[in-house]
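This report refers to the structure that appears directly beneath it.
Note that this complex is displayed minus one protein chain, with the remaining chains in position.
When the chains are written out, they are named A and B in that same order, and each has its own residue count from 1.
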Amino acid sequence: MTAQELPIAGDADVVRVRQAVRAAAVAAKLSLVDQTKLVTAASELARNTLTYGGGGSAVIEEVFNGLRKGVKAVFSDKGPGIADLKLALTDGYTSGSGMGLGLSGSRRLVDEFTIETATGDGTTVTVIKWAR
Amino acid sequence: MERLPILKIGPMLLVSIQVDLRDDMVIALQEDLAERIVDTGARGVVIDITALDIVDSFTGRMLATVAALSRVLDAETVVVGMRPAVAITLVELGLSLDGIKTALDVERGMRLLSSGGGSGR
Partner (left out) sequence: MTSESFGDLIERCRAAEDELVRQWRTDVAASLRGRVSEIELDKELRDLLDAVLSAVGSPQGSDTRSPAFGEVRALLVELSRSRALQGFSPRETAIGVFALKRAVRESVGAGPEFQAFSDVIDELGLFTFETYAKAREEVISNQAEQLLELATPVVKLWHGVVALPLVGTLDSARAQVVMEKLLQTLVDTGSEYAIIDITGVPAVDTQVAQHLLKTIVAARLMGAQCIISGIRPQIAQTIVALGIEFGDIPTKATLADALMLALGRSGVDVAAEMTKRGL
């Protein structure tokens, strides 16, 4: 599968990102539970991109590590960025209307989680889930 | 916008979610349910999520809010049919949905509401 880029500009886009991530997870032969975890994380992150980043995009692609297959999803926006990353990654912390589990929770659902952000310079979150 | 149908069955309301949920639909459902509980004087609400392949924190929050809302309006809410993979993911995400009654399927959910007991906490 080649990388697929999807815009995130509205609620319907979040649904489309979920569906694309699900398709990629099935193609990479992730177990049902791992598919569900990855799609849920993608849903949280896509919503963050929309709500806090003012929209952006998701890039979904299959990745390989030796014999293992996985799915990588990159969410980026050009929003205000996150001023206090440590705080944003704390369970229960929220600056919006969510339950405060978006970032911290999705980090627990994936195998690799990296976040790049700077105040005023947008946020990019990259997640990978490997097939077991 | 597409709204989820709410069925009235005796003294209960039943919502069976069969589509991929958009956030605006989730918010609308929450509002519609509160209205219908008052309008119909329903004593119980069954939300069937058998068809949902994920529940994220947004949908989870809606379920918790509906449960709290209905309690204030003198009705009980029971969430039924959560898939194993969804349940495992919710636990990992950090949502245990304390205070929400649950049942394996619609039938058991209805029975739970009529008996007034159940596996909720």
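Throughout what follows, contacts are C-beta pairs under 8 Å (C-beta built on N, C-alpha and C of every residue); 3 or more make two chains touch, one makes a residue touch a chain.
In this text, all values refer to a predicted model and were calculated from it rather than measured experimentally.
Considering the complete complex, the chain that is not shown touches A, B. The missing chain, though absent from the display, is touched by one residue of B:Ile6, B:Ala67 or B:Met82; that residue is B:Met82. Checked against the full complex, the one of B:Ile37, B:Ile54, B:Ala67 or B:Leu97 touching the unshown chain is B:Leu97. Screening A:Val33, A:Val63, A:Leu85 or A:Ile115 for touch with the missing chain picks out A:Val33.
What chain A contributes to its contact with the hidden chain is residues 33, 67.
Although one chain is not drawn, its touching partners on chain B can still be listed: residues 79-80, 82-88, 90-92, 96-97, 102-105, 108-109, 119, 121.
Going forward, only the chains that are shown with their structure count from here on.
Between chain A and chain B, the centres computed from C-alpha atoms are 26 Å apart. Note for the complex: chain B touches chain A at residues 20-24, 53-58, 60-61, 83-86, 88-89, 92-95.
Residues of chain A touching chain B in their complex: 11-12, 14-15, 18-19, 22, 32-33, 35-37, 39-40, 43-44, 47, 91, 98-99, 101-102, 104-106, 108-109.
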